[in-house]
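If you scroll down you'll find the structure; I have some questions about it.
The chains shown are only part of the set, and none of them has been moved.
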Amino acid sequence: MELTLAELASFCTAQGIPCEVEGDRAVPISSVATLEDAGPADVGFLSNPKYENHLATTRAAAVFVRPDVKSPRPMNLIRTPEPYAAVTAAIVRLHGYRRHPQWGISDRAMIAASAVIGANANIAPNVYIDDDVRIGANATIYPGVHIARNCRIGDNLTLFPNVVIYENCALGDRVTIHAGTVIGEDGLGYAPVGEKWVKIPQIGNAVLGDDVEIGANCTIDRATPGSTTIGSGSKFSNLIAIGHGTRIDEDCMFVAQVGVAGSVHVGRHVTMAGQAGVVGHITIGDNVTVGAKAGVTNSIEPGVTVLGQPAVPISECRRQMAVTQRLPDMKDEIRRLRRDLDKLRKQIDGGRD
Amino acid sequence: MELTLAELASFCTAQGIPCEVEGDRAVPISSVATLEDAGPADVGFLSNPKYENHLATTRAAAVFVRPDVKSPRPMNLIRTPEPYAAVTAAIVRLHGYRRHPQWGISDRAMIAASAVIGANANIAPNVYIDDDVRIGANATIYPGVHIARNCRIGDNLTLFPNVVIYENCALGDRVTIHAGTVIGEDGLGYAPVGEKWVKIPQIGNAVLGDDVEIGANCTIDRATPGSTTIGSGSKFSNLIAIGHGTRIDEDCMFVAQVGVAGSVHVGRHVTMAGQAGVVGHITIGDNVTVGAKAGVTNSIEPGVTVLGQPAVPISECRRQMAVTQRLPDMKDEIRRLRRDLDKLRKQIDGGRD
């Protein structure tokens, strides 16, 4: 696949992302690359102003930039208010989506007679699908995947190798789960009897909405009774742990190694940065942003950005940090105050004598 | 399975959990659910006072509550001093334990001729069991599990899909390990030679006691020489990392994403909350509680609760936080002291003139 720069800009514009070419409209583009890696047939992109200096040195044939970016030298540019969206369109146009191997329904897959699989299934060898599972159309399931009994799954599913889904779970349409992730394992539910722990059977399930994508080696607990829920459109990175009975609403974005304890309600369009943690039994409002490594110990109002351990609104966190940085100054000033006070007292006492 | 409320209360009482019915003793109960999800044939439970307001709105047929809880409206209650234990008994009575698929010993399992498997085994296709492994009676092993040579395993084992156990490890009776967990991988042992790292072969093993349950996608290192040990009755959630040569005693409870470095000794009945971390070569006493995200850098005496990074006893942590919150006030008072002192000096100097 190869396009001229002008053709690529027209394509993006037609997708609703207005693009204008500056420079050689006829230069051929065959691929997308970072500014650092790009060669003379690649289009690069600048979305983070931090990397503006790479414009001076990139070998890219052209670069997607915002309208206000100043180029340090004459070069081919595609100016657009949305470089990320434009580069996404360009990647899809030039590279297409991932091509999965085509297995049909492998005769080395182990599929229970009572399972119902929709049209056009692509199921690898060594997939295990247990009794009464129902899967919609166009499923792609890689080797080593295990789907336990009575799961309900929509259309256009993609499960990468070694994903495990425990019994009775439900997944919506267009769900993608990366390798090694486990859905619906038992939550940490035990009744204390003296110093021993007696297991509380975890009879609930886990439910993922439509368009959910989950990274590699995550763990989503099933609920004790009821459901652990991941809302439609939510996207998770890797090594994320979600506790039993927690409900996460639509369009959330969780970065790697986030942990959310049980019985939490996370609102819509919440962003959690890497290694953030949330204690159990609290509520996080819509559109909240939780900073990297933040430790959330109390409910958060909608729209607030929190940081720190324990997490506090970002303004408070910055004020605390500012005061903390002034601590050595404060210590010095206290010492000076004592000295000046003593001097003054001496002066007075001296004046008295 | 369906019982009247009175029958359910009698059953729990007979198990040693005293229960008294308030309201309609004849209402039929078929299931357990959260107060939020419960329908008219479900029994709910209130163990966290935080949710007391759910009593007003639940559709549950009846609710397990502590003796002192005040109901906001007339409703069916089972009063008991131990609602968690009672609901556990109710779940087991109404739902039973998980029903595993029944494979017998699948002829698609790969079991070494020298392995010895006890009576009544339930071993799935695509399980791999290597030379000289010994497993007790009543094992249930899901697909994709790998047990390397010479492991020693007790009775009533449950391994969920894709669990991996490296060679020479030992597991007690009634051990349950959830999907994707790895037991006995090499610890991070390298000798520095210049700036290179030379591997120290990890010739020890990992040993799990009786009644240990481990969540999904955990990693328990083997020891360099000797054993990494998880004591009987200990329960782990998901994504937990235990370093080589660490010894964890009986009845511990670790929440998700806890990390314990190597050569640590953790005493009996220790609780670690989510994302807590422990540095190597220290000792944590019996009955210690480590708060969420705490970073333990020094040994801890028995019975102490620690919080923070670095972790300190909870009273000290709260005092530090209280002083920190007063920092802006301190800053203001220092400024006022300076102003008052200057005024006073002026006054004195003025008086002198």
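Here the chain labels run A and B in written order, and each chain numbers its own residues starting at 1.
Operating definition for what follows: a residue touches a chain if its C-beta (ideal position, glycine included) is under 8 Å from a C-beta of that chain, and two chains touch if they have at least 3 such contacts.
The structure presented is a predicted model; accordingly, all values stated were derived computationally and were not measured.
Here 2 copies sit in place, and the number of copies making up the whole complex of this structure is 3.
Just so it is clear, only the chains that are shown with their structure count from here on.
Least-squares overlay of CA atoms from chain A onto chain B yields a rotation of 120° to the nearest 5. Chain A and chain B, compared by their mean Cα positions, are separated by 25 Å.
Of all the residues in chain A, the ones that touch chain B in their complex are 110, 126, 128, 130-131, 144, 146, 149, 162, 164, 166-167, 180, 182, 185-188, 190-193, 195-201, 203, 217-219, 221, 223-227, 239, 241, 243, 245, 257, 259, 261, 263, 275, 277, 279, 281, 295, 297, 309, 319-320, 323-324, 326-327, 330, 333-334, 337, 340-341, 344, 347-348, 351.
Interface residues of chain B, counted against chain A in their complex, comprise 31-34, 36-37, 42, 48, 50-51, 82, 84-85, 87-88, 91-92, 95-98, 101, 108, 124-126, 142-144, 160-162, 178-180, 213, 215-217, 233, 235-239, 251, 253, 255-257, 268-269, 273-275, 292-293, 308-309, 324, 327-328, 330-331, 334, 337-338, 341, 344-345, 348, 352.
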